[in-house]
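Shown here: the complex without one of its protein chains, the others still in place.
For clarity, chains are labelled A and B in written order, and residue numbers in each chain start from 1.
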Amino acid sequence: MKQLVLQLTGEGGLLAGVPYPLAAALAMLVFGAIVVFVFVLPVAGVTSWLERRVWARIQSRVGPNRVGPQGFLQWLADGIKNMLKEDIIPTAADRILFSIAPYLVVIGFVATFAVIPFSSALVIADLNIGILYITAVTGLVVVGVLMAGWASNNKWSLLGGIRSAAQIVSYEIPAALSIFPIVLLTGTLSMQGIIQAQGWAPWNWFLFHSPFTFTAFFIFFVAALAEGNRTPFDLPEAESELVAGFCTEYSGMRYLLFFLAEWGNLYVIGAIVTTLFLGGWQVPHVTDNPFVLAVLQFGVFFVKSYFWVFIAMWVRATLPRVRVDQLMSLCWLYMVPIAIVNLVGTAIWMTVVPAGLDRVVQIAMTLAGAAVIVGFFGRVRFHLRRAKLRDIDYYYNPII
Amino acid sequence: MGYFRNIKETVATIFEGMSVTFSHFMRRPYTVQYPDRVPIRIQDTLPFRYRGILEVDLEICTGCLACERACPIDCIVIDAVKDKDTRQMMLNRFDIDIAKCMYCGLCSEPCPTGSIHHTSEFEGADYSLESMLRRFVKTPVVAYKPKKGPETDPEIAPILDRGMAYLTDFAAGGEE
Partner (left out) sequence: MSLGGYDVEVQRPGGLATEEMTLNMGPQHPSTHGVLRFIVKADGEVMREAIPDVGYLHRSIEKIAEKVGYHGFMPYTDRVDYVTAMPCNQGWGMVCEKLAGIEVPRRAEYCRVIAVELNRICSHLLSVGSMGMDIGAYTPFTHALREREYINDLLEELCGARLTFNYMRIGGVAWDLPPDWVPKAVAFLDRFEPLIDEYNALISYNKIYVERLANVAIITAEEAIDYNLVGPNLRGSGVKFDVRKDLPYSVYPEFEFDVPVGTGEVGTVGDCFDRYMVRIREMKESCRILRQALAGVPEGSVLTKVPRKFKPPVGDAYIRVESARGDMGWYCVSDGSEYPYRVKIRTGSFTATSIIDKVSRGLMIADLIAVVASFDLVAPEIDR
């Protein structure tokens, strides 16, 4: 990016004469805007469509399949519909807070894209405090949600907002604590730095680095789900309890923004997990062509992060919702202590375990992970057998 | 050691639940994509006893009013009078208010000829209440008079056969 800016500000460039810092800021803004409009919004939209399809298949349904091929454009139709709808602000609501709350939520999630490394070159800003920046910026979401809950002047909304605040604030801690082992291992907070410390092969990922990072991964993923208000932690929305939680009173565009943030957040969760634990954009060395490499890295990063989006959808289709006190006890009695143990364990691991053993453990853990997956498919097969399906009941095609 | 047992149980049961849900990716959805993406019309797939919108075959209606009396919500209105001159039962009015009808099937059971019967049609949505009132008699008609022997009129015989077949199948329990 730096070279690009230098080129532009240089002799005969588009921005000739503009001072370098200004030009760099401008370039970042433009790139950021492109990322938001070309990548973030469609990804959030497509995620909403995909979630409904995945959900539907798990529930023996079909899901949206009418708008566009296989309903692929459903998100567009829903978006346009919501934008055209009347934006009702209740008379008893606090107008200003009510209006700006959704934007805060959206800002909180869009801002995280600034540091997400899509490839070794494609990153808006490779901050040296990248991961810290993400934890900080997602804090805006809680402000927005709480504001929405309060300003709606509705008791359900208020309950939802307060639940959300308690939940997000609590789960920031295990999330941050399970990031620290990775920071310890790499010695950097930069997202690119963390990825560069890993390799393309699974045994070079931090996921399989040691039992501690393995646990840290799960704690981080669960905490991230909780921060993103996803099942089993969708208490702020909790349809069957709080009607629609903090967005009960919202309609039209503003309502859409909350959901945009929710689905967009899903991708952010996937991207962070991929960066921290799954080797990010790391690909085997196949080419020196920077363009091909960027595409390849982007593809790998996207697939990896979208896999976790899929997992989150699948989890949502499986699990019930925890109660608010169980949410807290899960966080403070289980996840925080385990995360601290992980942190200390990783520190000890780094000093005690010799380099040779390190590699053995990594390979063993990768094999163990593969064994778990094989075992999982064994269970799947068992369930299919037990259901006594006729041949006609089997259907592998994702398209229907 | 409840602490670790809780963790173990949580992981194990979630693993199990996830495997159940994953197995559904390999199962056929059972949605019927009514109304447009169905191989055959839904109406044709319904069982014989399906109680859809009522229909009357006026050709074999005897004007006995059994259905009107049986209807618990009075959605059937029949005006049958004996013509003084011809000594025939004349049907002046046979209305069924589909908006009121609760599809209980009590009317079609006592019908001696199977004239009033349920079809497998269920798409009754309409824009006005008036059109839900089905008027079967446009101009007064002569009610059917059951004959002693088998029906001879070639026009009525098939309708009566259908009606009686409906009766024997629909009200197979036997009636008084």
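The rule we apply is simple: a residue touches a chain if its C-beta (ideal position, glycine included) is under 8 Å from a C-beta of that chain, and two chains touch if they have at least 3 such contacts.
In this text the structure is predicted, and so the values were computed from the model without any measurement.
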* Structure fact -> Considering the complete complex, of B:I53, B:A70, B:M132 or B:M164, the missing chain is touched by B:A70
* Structure fact -> Given B:V20, B:I53 or B:L133, the residue that touches the chain left out of view is B:V20
* Structure fact -> Given A:V169, A:M253 or A:V322, the residue that touches the chain left out of view is A:V322
* **Chain not shown: contacting residue from B:T10, B:Q43, B:Q88 or B:S131** => B:T10
* To do: Could you please point out the chain B residues that touch the chain left off the display?
  => 6, 9-10, 13-14, 16-17, 19-21, 30, 46-51, 69-73, 102-106, 109-110, 118, 170-176
* Structure fact -> The missing chain sits against chain A at residues 55, 58-61, 155-156, 159, 162-163, 231-232, 234-235, 238-243, 317-326, 383, 386-388
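The rule is simple: only the chains that are shown with their structure count from here on.
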* Provide the residue numbers of chain A that touch chain B in the complex, in ascending order. => 56-62, 314-315, 317-319, 334, 376, 379-384, 387, 389, 392-396, 398, 400
* Residues of chain B that touch chain A when the two form their complex -> 3, 6-7, 14-31, 33
